[in-house]
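Before we start, here is the structure in question, set down as structure tokens.
Omission of a single protein chain aside, the complex is shown with its protein chains in their original locations.
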């Protein structure tokens, strides 16, 4: 999914962030604390914000991007309120984990690794979560859904306040 | 001084010398890969990351990199021990295990430092095979192809782009095995702030950065019904010979013309003619600004890398470069107007091919404001390297060719136009003309030596009509940036500045035969340029009879209305990244 940063909706956050940048303006080596601030405020690093940092701290954008991609803490896509992790370990895979994943993708209209437009859900596929005897397993945030059937997917989405197809 | 022993032999070197340099003194060669020191242009890539140059130093637990370790008193070094050689070979094998093996069809075949190293070390198998990087190839731009899968992360391109050129288009992205050199947000090069100067190509040891190849397109045109005319830039004639085993700087103008004719070009012209034209326009423009209080300094505008650089980085200064099109674009315009009329062809039936030392010219040719109605002024740009391939491909025995002359009317040129190829040359050529225009006197000594040479920023003052004209010359975009910032701060008092993106000027262009780190090659080419100038009967642009003729017959007044329409352009502010 192509994600669009909504400047209007983030107006307050942007103002807040600009203040953060100002406090670091005279700090040596300000880039990483400023990136951490952006990650905290926006939940990820929007392109527009990185450009703002580039101008304010007078650091080339390519360098900022290089730094941000070095550290695993920084993310370039926003994550949803609820993170659905579909286990694709061997046991789950054999028991239809892939089908379950596809059903989530269909119902929410996004692909694994993406986030819904309303920011309610992100889907990720994970390596074995060690619950092979309960395969296929899906985690929504910290809730475990064992032996999940395809037709239960819709129910789960509704439970977390989502809209399924 | 420090005394040490390398491979059992004693040597004395100054403090601070690296093991690599000390070994060189003993004629001991230690292979290197990432290391590159072009101190003439302040380029030092000493990341000691490839680990190819490891040597054994007595008393040290681990092997040490020769390129970055300074010698110390009493050091005892073995560069040839089993341990060092074995390590070196293994490190190379590791690099090869993540490198495509399609050398036969790689643009850098025979010019690849990794390939050469594998040959030199006699690598016959790669024991450690496994996953290889699989990054998309970026061929979005019109100038540069980036194949990150061939990258060995030596960072030379990054050092060049960021430290020397200060363009900041390239950066390391990600980490570990998946590290890649790329643009911000992995944007296609075409959408980035890259100036396409091509200096990254000039230092890349492998085929990770190469030019966009237009050879097959040009062959197709040659074999079509169209009239295909070719022009060659001043810097080609002192470098092309290198591709055929000749000494750098050898003047091969006549052989080049004859080869181009053999390749099947209908007419072979000289960009130098257009360079003379540029001088006419630029000198007149300078006088105009001086007389009418226009904004100073005037900046030269021949170099497309430099033009894109100022468009991205100094949007408030776009009124100071000369509005002159670059010479090959002037040529293209005249070929499709003046020449077309003269030859009795429609403009669209003429194909203009430029042979340039430059990859940015490829991008420049597609700038819409340089087009003529529906067609481009220059249809294709080939680099010196591409031309050499075409000559080799055609089986032409270049070294034994007879000299031939350029065709006319766009083939006659002065010595002033030849020196466009070296840093300082444009301004020197302009001075030869401006002086005579402004004073009405003959300039006896036409050579301005203070404007020549490899210094990054050169300055000179010339008194014309009792007025002191302050001149600066800079090459390399980092030097350009510092001089522009000086102007921005109001600290500079220049009347005219020549700027070239590539260190050394066009003779060091990104499309020239690879120098492989040998800066003496650039100096020899430079000498070749000045020799060519000295050999010319006419050494001032305004004395070129063909130039006089074209103004009389077609253009009218220099810097006049028609001249503006044909020979001048405008600049476009671009996103500062």
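Labels A and B are assigned to the chains in the order they are written; within every chain, residues are numbered from 1.
Going forward, a contact is a pair of C-beta atoms (placed from the backbone, for glycine too) under 8 Å apart; a residue touches a chain by one contact, two chains touch by 3 or more.
The rule we apply is simple: contacts and distances are computed from a predicted model.
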Name the absent chain as its UniProt record does, using one of the following: "Branched-chain amino acid ABC transporter permease", "Carbon-monoxide dehydrogenase large subunit", "NADH-quinone oxidoreductase subunit NuoF" or "Nuclear transport factor 2 family protein".
-> "NADH-quinone oxidoreductase subunit NuoF"
Contacts of the hidden chain among displayed chains | A, B
Given the contact definition stated above, which residue among B:94, B:372, B:389 or B:457 touches the chain not shown here?
-> B:94
Only one of B:25, B:83 or B:288 touches the unshown chain, namely B:83
Filtering B:17, B:45 or B:65 for touch with the omitted chain leaves B:65
Residues on chain A facing the left-out chain by the touch rule are 28-33, 35-36, 59, 66-67, 70-74, 90-92, 94-95, 132-133, 135
For chain B, residues in touch with the removed chain | 46-52, 54, 62-63, 65, 68-70, 83, 86-87, 90-91, 94-95, 97-98, 127-131, 152-153, 172, 174-179
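As a working rule, only the chains that are shown with their structure count from here on.
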Chain A contact footprint on chain B (complex, rising order) | 162, 168-175, 183-185, 192, 577
Sort out for me which residues of chain A touch chain B in the complex.
-> 47, 50, 54, 60-66, 69-70
